[in-house]
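Handing you this structure, nothing more for now.
Note that one protein chain of the assembly has been removed; the remaining protein chains are unaltered in position.
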Amino acid sequence: MKRSKTTSPRPQGRAQGRALALLSLPVFAFLVIPTAIVVPVALNDSRYITFPPEGVSLAAVQGFFEDHAWTTALSASLQAAAIAVVLGVLLGATAAIGLHGRKFPGQPAVVGLILAPMIVPTVVLALAFYQFFISVGMVGSIIPIGLAHAVIATPYVYLTTRASLAGLNPALVRSAQSLGAGALSILRHVYLPVILPGLVSGALFAFSVSIDETVMSLFMQSPSATTLPVKMFTDIQFNLTPKIAVSSAVLVTVATVGLLLQVIYVLRRRSTARMLPLAV
Amino acid sequence: MSQTTLERVRPAGRPTPGTSGGRPRRRSGWWLLLAPILAFDALLFLTPLGKLVGSSFSDNAYQRVLSDPLVLRSLANTLTISLASTVVTVLLGYVIALVLWRSGTVMRVVLFAVVLLPFWTGILVKNFAWAVLLQDNGVVNSILQAIGLTDHPIELLHNRFAVIVGMVHCLLPYAVFPIFSSLASIDDRLALAARSLGAREISIFRRIILPLSAPGVSAAGLLVFIISTGFFITPVVMGGPGDMMIANQIDYYARQLTDFSGAAALAVVLTVLVSILVAVYQRVLKAGGQHEAL
Partner (left out) sequence: MTTSVISADTTPGAATAARGSIELRQVRKTYGDVVAVDELDLVVQPGEFVTLLGPSGSGKTTTMMMVAGFEEHTSGSVLIDGKPVDALPPRERNLGVVFQNYALFPHMNARENVEFALRMRKIPRAERRERAEAALERVGLGGLGGRRPRQLSGGQQQRVALARSLVFNPAALLLDEPMAALDKRLREHMQEEIKTLQKSLGISVLFVTHDQDEAMAMSDRIVVMKDGRIVQSGPPEEVYAHPLTDWVASFLGDTNLVPCTVLERHGSEAVVDLGGLGIGRVQDRGVVGERYAVSIRPEHLKFRPGAPEENGGTGTMVSSTNLGATIRHRITAGGHELQLRELSSESTGRSGAAGEVHVGWDAANAQLLVLEG
């Protein structure tokens, strides 16, 4: 036989497959390389930012963690993320359960309102929050930044929770109610086990959204409330320093862990569709 | 007459609030679950936005802002940069979506992860990495010099090219998913049928795959364009002074000029434009038969 074996009748031939693979290689490289160089750059044994690195050293990492300005920024970011995750999970999950299997006039409007923060450009929200928190006298702390992050993180939790509820038959809940189960017991025994994966996934999203958010944090920054991305953004405009590299490496590590958790989840669920609960 | 109709129309299972009994208790209870988010969004989303819109109508802001040549320039920049980024993103996204579509299950998950890695990485980290790669003594310049394309470093950073590179990198995942889902919805047998009818692979792509994935392409294009109009960080980090986009202009009005009404007017203009595009996007999704969240 002239042709080699094909295991399945894929829609395209082998030569075309190879051509496509060749064509896509630079595109995948384009996607991966920038993220991949971040950690090596942070471990570079040089006072300047170079890639490829000249040697391996933890000097920059040490410098980062000894610099009060940077560690304060890191802790500010974590505080904001904590507020965003807790509020996001509570609000997103209750909304998803409250809307599960219900139809009422004005429901599309409620869903639209819940999802709207994803659509409004962050710079617009940043300006709105900036004005708003000044007008109510809430500036100079991390709390307004955390609240702002919660606003944009909540829709993600809502969507992941809603996705995990998709398989739950509302009739099942009604039957639990007809058997005399109370509201709290239904939440705990019927909803919680079903939405748990969605909650975890949503919490990861909320954390990721908050830890990377720059524009709103920038508008609302103050000396006592400067997040890691804001510190990076301010410094990067002057120079590319090893501490920015370390900060980037910290964020990339966080992202990779989040992604790995997500991949494990997907592989266990055997559905790539779940990888991104929202198609945006 | 109208009153009796109302009485009849009201479903038996949805009594007026306050009615006692077993079913009504359940019916009224679930509102409690929606109360937190409604209160939260009303206070921290609608109120700030409402104040923003309100302040945009003071001080003749719209007229003032829209006659500012800097604003007009940033609007033009936003349009051209977003268009260029969208075209490049959709082209590259199509290639990735095709590879994903053709891969086996395990490979597909791995490649999905590769596509999602930049999605999970913050924009500032990505831009920093690009700045490292594109700087004068960066690796891209080293390669260009090594293969003899140039004998001195080329200015790759702080220009429009760099802005588009940085934006495309951020936007790619958003293009891949709609295109992939429209490819995935194509019946495999169509390609088999075309092959049995005498089509070569290139004709199958051009006459079957490409037209059938067109809805995904237009959805991807719109989505990417919508997102790119709001870019703020990348023009600052990777662009030059002439590459400021509308978001940077809003920042400039708010924090440099402390002209809040002007900034608010610009913000309203941007939001209205984006909302129109989102409405079009949803139409495209419906027409393409894709049911997606947004």
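Just so it is clear, A and B label the chains in written order, and each chain counts residues from 1 on its own.
To be clear about the criterion, contacts are C-beta pairs under 8 Å (C-beta built on N, C-alpha and C of every residue); 3 or more make two chains touch, one makes a residue touch a chain.
Treat the numbers as computed from the prediction; the structure is a model and nothing was measured.
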* Asked: Taking the entire complex into account, which one of B:A42, B:L192 or B:A279 touches the absent chain?
  -> B:L192
* Residue numbers in chain B that touch the chain omitted from display -> 187, 189-190, 192-200, 203, 207-208, 211-212
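By our rule, only the chains that are shown with their structure count from here on.
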* Just give me the whole-number Å value for how far the CA centre of chain A lies from that of chain B. => 15
* Write out the stretch or stretches of chain A touching chain B in their complex. => 9-13, 15-17, 20-21, 23-24, 27-28, 30-35, 37-38, 41, 49-52, 87, 90-92, 94-95, 97-99, 102, 110, 113-125, 127-132, 135, 147-148, 150-151, 154, 158-159, 177, 183, 208, 211-212, 214-215, 219, 229, 232-233, 236-237, 240, 244-245, 248, 251-252, 255-256, 258-259, 262-263, 266-267, 272, 275-280
* **chain A partner contacts - residues on chain B that touch it in the complex** => 26, 29-34, 36-38, 40-41, 44-49, 51-52, 55, 92, 95-96, 98-99, 102, 108-109, 111-133, 135, 137-139, 169, 172, 174, 177-178, 181, 186, 188, 191-192, 201-202, 204-205, 209, 223, 229-230, 232-233, 236-237, 247, 250-251, 254-255, 260, 263-264, 267, 270-271, 274-275, 278, 290, 292-294
